[in-house]
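One protein chain omitted, others in place.
Order as written gives the chain letters A and B; numbering starts at 1 within each chain.
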Amino acid sequence: MTTTATGASEHDGHDEHDPAHEHHKFLAHHFDTPVQQFDSGKLGTWLFLTTEILLFSGLFCAYAVYRANHPQVFEFAHQYLDKRLGALNTIVLIFSSFTMAWGVRAAQLGKKNLCVTLLAITIACGAVFMCVKYVEYKAKWQEKLFPGANYNPTEMPKTDISEEKAAGKLAADEAKLPEVATTPAPAADLMKTVAPAMNTAPDGHIFEGSSIARAPVGPHSLNPDWVASENSRLRREEASVARHEPMDEPNNVQIFFSIYFMMTGLHGIHVLAGMCLIFWVLLRANRGEFGPEYFSPVDFVGLYWHVVDLVWIFLFPLLYLIT
Amino acid sequence: MAQVHETPSPADEHHVGHVVPFKILFAVFAALTLLTLITVGASYIDFGELNLIVALVIAVIKASLVVLFFMHLRWDRPFNAIVFVGCLIFVAIFLGFALIDTTQYHHSIFTEQAPGMKAHIPMKAEKLPG
Partner (left out) sequence: MTTITPDLARHGGNVPFDNYLTHSHGLKSWLFSLDHKRIGVMYLIAVLLSFLAGGIFAMMIRTQLLFPDGAIFTTQAVYKHYNQMFTLHGAIMVFLVLVPGIPSALGNFTLPIMLGAKDVAFPRLNLFSFWLYLIGAAFAIASILIGAVDTGWTFYTPYSVDTETAVSCLVFGVFILGFSSILTGMNFIVTIHKLRPPGMTWFRMPLFLWATYATAIIQVLATPVLGITLLLLIMERVLHIGIFNPAYGGDPVLFQHFFWFYSHPAVYIMILPAMGVMSEVVSTFSRKHIFGYRFIALSSIAIAVIAFLVWGHHMFPNGQSTMLATIFSFLTMLVAIPSAIKVWNWLATMYRGSIDLKTPMCYALAFLFLFSIGGLTGVFLGTLSTDVHLHDTYFVIAHFHYVMFGGTLIGFLAGLHYWWPKMTGKMYNEFAGRVGCALVFVGFNLTFLPQFVMGSLGMPRRYATYLPVFQPYHVMSTMGAYLQFIGFAFTAAYLLHSVFKGKKAPANPWGSATLEWTCTSPPPHDNFKKTPSVGDPYDHSDIVWDTEVEGYVHDPSLAPTSPSSH
């Protein structure tokens, strides 16, 4: 029984008379039974994992908000990401979750060597994940696909269509596509799509031709020329997406990369932290500390690792598999 | 005593937790791999409005498998599951309200290139010939 973090042990008459503490040397002084200690540790771990999930929830919120309101940014920018590397990383993490769960089972059964091997494989999978991540990040760096202010790529992304075209796979008549009408649609159209509230009173009454409709709201007044050009730009974008044509780059694509780097970056930091924790547990397993009566560190670190996997299970389709 | 009404069974003395059978672990791994391939395959098919929903449904199935079996919630004390589900409810509240608000006011925010991004001009795509 320790009373200080430095491990200096103090006399306590309580332990001498308590069979539970004599029998289980890993049982802390303030717990009465191993089951109570294990249950407490498990509940504590689940509470910690909920804090991790809520930490990522901020980023998922930012993702949801920006994707809902700038869908064309996400449709365009995700093309810069390599689906195959993303899928590889997903399989690697799933496999590492499998080996981790198996490792917990091995610790519970007292199979020391198997446990150590499985934990080592799990760490190796984490390392593979980070290497693939490095490859991806390096590609972004080279293409100047930075988050936020520094975003400045010079090349368009490779799309499925442009690749097929380059490989000469597209049939000749497929390559001939009708021209999109580029005449601007009526200004009233834009009022409905872009700025419906600008000339609508809270009770739904629409102001036609009043000074309120012309009043500057936000950074633009309802200048008909601006309205017309915005309208035609939006229609062109929609049309090219419908034809599966390579998109023009929309405005503010840097938002996607900010979210991408924040999400994968924070996730990557958690992978590294997880690898360190698993390594610590591996050392303890190697010393033979775990068995049927006591394996909680393996179990709880395993839970953490599974949450890291869980986050990636959502990150992958959300960032890489946008259609 | 752990809880007022609980008496540890003889099995609890030495096994403080349930041991997951290997078959289940492997089956879950196989299912997760299969679902990953399915979700990648589905990304090549255009479901229109449902694209995001399809991807998320598959992700939720995968996540459920990980949580129930790898993370042991299937056999754990129910309160741990309540903690996890409770967390998700609050995430939903956060995302829900933020989404409602931003989609309501987003039309009134400018759609042009942000003023701090003068260094980068959005590129035009190469159009297909003809």
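Here is the rule we use: a residue touches a chain if its C-beta (ideal position, glycine included) is under 8 Å from a C-beta of that chain, and two chains touch if they have at least 3 such contacts.
The shown structure was predicted, so the numbers you read here are calculated from the model rather than taken from an experiment.
S.K.: For the chain left out of this view, which of B:Phe26, B:Tyr44, B:Trp75 or B:Phe97 touches it?
M.R.: B:Phe97
S.K.: Can you work out which residue in B:Leu68, B:Ala81 or B:Ala114 touches the chain that's missing from view?
M.R.: From the options B:Leu68, B:Ala81 or B:Ala114, the contact with the absent chain belongs to B:Ala114.
S.K.: List the residues of subunit B that touch the chain left out of this view.
M.R.: 1-4, 79, 86-87, 90, 93-94, 97-98, 100-102, 104-105, 109, 114-117
S.K.: Provide the residue numbers of subunit A that touch the chain removed from this figure.
M.R.: 2-6, 10, 12, 14, 28-31, 36, 39-40, 43-44, 47-48, 50-52, 54-59, 61-62, 65, 147-150, 202, 251-252, 254-255, 258-259, 261-262, 266
In this text, only the chains that are shown with their structure count from here on.
S.K.: From the C-alpha centre of subunit A to that of subunit B, how far is it in Å?
M.R.: Between these chains, centre-to-centre, one finds 10 Å.
S.K.: Under the stated contact criterion, what part of subunit B meets subunit A in this complex?
M.R.: Result: residues 1-2, 8, 12-17, 19-20, 22, 25-26, 28-29, 32-33, 36-37, 39-40, 42-47, 51-52, 55-56, 58-59, 62-63, 66-67, 69-72, 76-77, 79-80, 83-84, 86-88, 90-91, 94-95, 98-99, 102-103, 106-114, 116-117, 119-120, 122-130 of subunit B touch subunit A.
S.K.: Along subunit A, where are the residues that touch subunit B in the complex?
M.R.: 32-36, 38-39, 42-43, 46-47, 49-50, 53-54, 57-58, 60-61, 64-65, 68-69, 83, 87, 90-91, 94-95, 97-98, 100-102, 104-105, 108-109, 149, 151-154, 156, 161-162, 165, 170, 175-177, 194-198, 217-220, 230, 240, 245-254, 292-296, 299, 302-303, 306-307, 309-310, 313-314, 316-318, 320-323
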